[in-house]
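Okay, here's the structure, questions in a sec.
A single protein chain has been omitted from the complex, and every remaining protein chain is retained in its original position.
This part shows chain A:
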C-alpha cells in the first residue's frame, strides 16, 4: 500500500477521483460510486478486510478436538480447528506444497489435516507432520518445522465469537471492539453459559454489494414500514408507522453501531422478551446500566465494523402466533463487487428453556433468512440498489442520508458512546460510511 506522509493511503482512484470525495459524512451525502465497483472492491479487500478483525465463527461450532469448519477470511479460504490442547486455531486453508485446499468439507473431525494431492499431513495445530516420500529429499531440504499451515495472523474470541485478522499490527480484539463490548454483552454475555449456535448457519448468495447489507443492519429502523409493509398489513407490526421510532441510535467506538428500540408498555416486551427464568442470570452477568437497557428494550440491530451484524428482535412467526425473540448473527462476506455470501446464525443462550428454544427457532426461520417473510423483501432492495447505482448517469448524483441529523446526542443516555434519541434516523449509517472512509484512506485506521 502506498502511504503518504500524513498517514493517509493513496487516495486516487483510476479516473482521478479521490476517495475522500465519495463520503461526505457531515453533509450526509454518499456517492453511488462506492457500490458495485471493482476498483473499490479490491481496495476494500486490501484496506478493510485484510486489516480489520473479521468474524470467523462461534466456539460452539467446534466442540471437540479435531473438529474443523471451513470459512473465508478476506476472500481466502481458512480452516478453524480445535487442537488437542482445546485451543481453536485458524489457518489459511492451503497446503504448503502446491497450495491445495487441505480441509475440503464444510465441517469434519480429523486426526490430521491431510492434503489429498500428495499427502502432506498437518497436525491439529497446523504443523507439518509428514510429507510424501521424505527419504527422497536431500537431508535438510525439507524443513518441516517451517512448513506448517500459514496461521491467520491474529485469532481471538470474544464471548464465544471467533474473530481473525490478517494484520499483525491490528490492536487486540478487545481494543478493536472498544466500548461496543458493553452492548455486545447484552446479547452474548448475559447468561452464565453464554450462547451457542443452533445447528449450522443458513448460507446463501445475494447479488448485492455487501455494504447495503451492513448499512441496513446498522440500525435502519425506518425501512420497516415500507420494505416490510406486507408484515404491517398482516397485523404483525403495529399499524402506526411511528410506533417503532422510539429508542436510540448508538455509535460506539470504532464505528460499531446499533439501535435500541423499546417495546410497547407491556411487561412481555421487557428484557427483549427473553425467558423470565433467565433474569437472575442477567442480574449476575450484567452491570446495572446494561441490565436497565436490557429491561427497557425489545429490539436491537447493529453492526460490528465492517461486516458482522447482529439482531435481537421480537417477531411473530405466523398470524395469531406469539411474539418471540431471537438472536441472530450475520456475516456479510463480499465475494465480488456485486455479490455477497450471507451467513446467518441463530444463537440461543445455553441455559434457555426448551420451549423457548423451539419458539425462538421457528420465529427466526419464518421471518429471516432467505425464506423469511421479512427478509425476502430486503434482498429485493439490496440487489436492485446494487444494479442501479452502477449507472454512470446515476453516479452523477449522490445519495441522501440526512434523516435526524439535527438531533444532538442525548447526554443522559447511560451507556458508552454517542446515543441519539429516536431510532429513526441515519446517524448509524453515516457512522458506518465514515468508518469505511477512514479505513479506506488511513494507514492506521484504528488509531485515528
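Methods note: a contact is a pair of C-beta atoms (placed from the backbone, for glycine too) under 8 Å apart; a residue touches a chain by one contact, two chains touch by 3 or more; residues count from 1.
Here is the rule we use: contacts and distances are computed from a predicted model.
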Chain left out of the displayed complex - its UniProt protein name, from "Tryptophan synthase beta chain", "NADH-quinone oxidoreductase subunit I", "3-phenylpropionate/cinnamic acid dioxygenase small subunit" or "Phosphate transport system permease protein": "3-phenylpropionate/cinnamic acid dioxygenase small subunit"
Omitted-chain contact residue, chosen from A:198, A:214 or A:352: A:198
Selected residue (touches chain absent from view) among A:29, A:97, A:144 or A:341: A:341
Candidates A:150, A:227, A:279 or A:403 - the one touching the absent chain: A:227
For chain A, residues in touch with the removed chain: 105-108, 198-208, 226-234, 317-321, 341, 346, 361-362, 365-366, 369-371, 373, 375-377, 379-381, 383
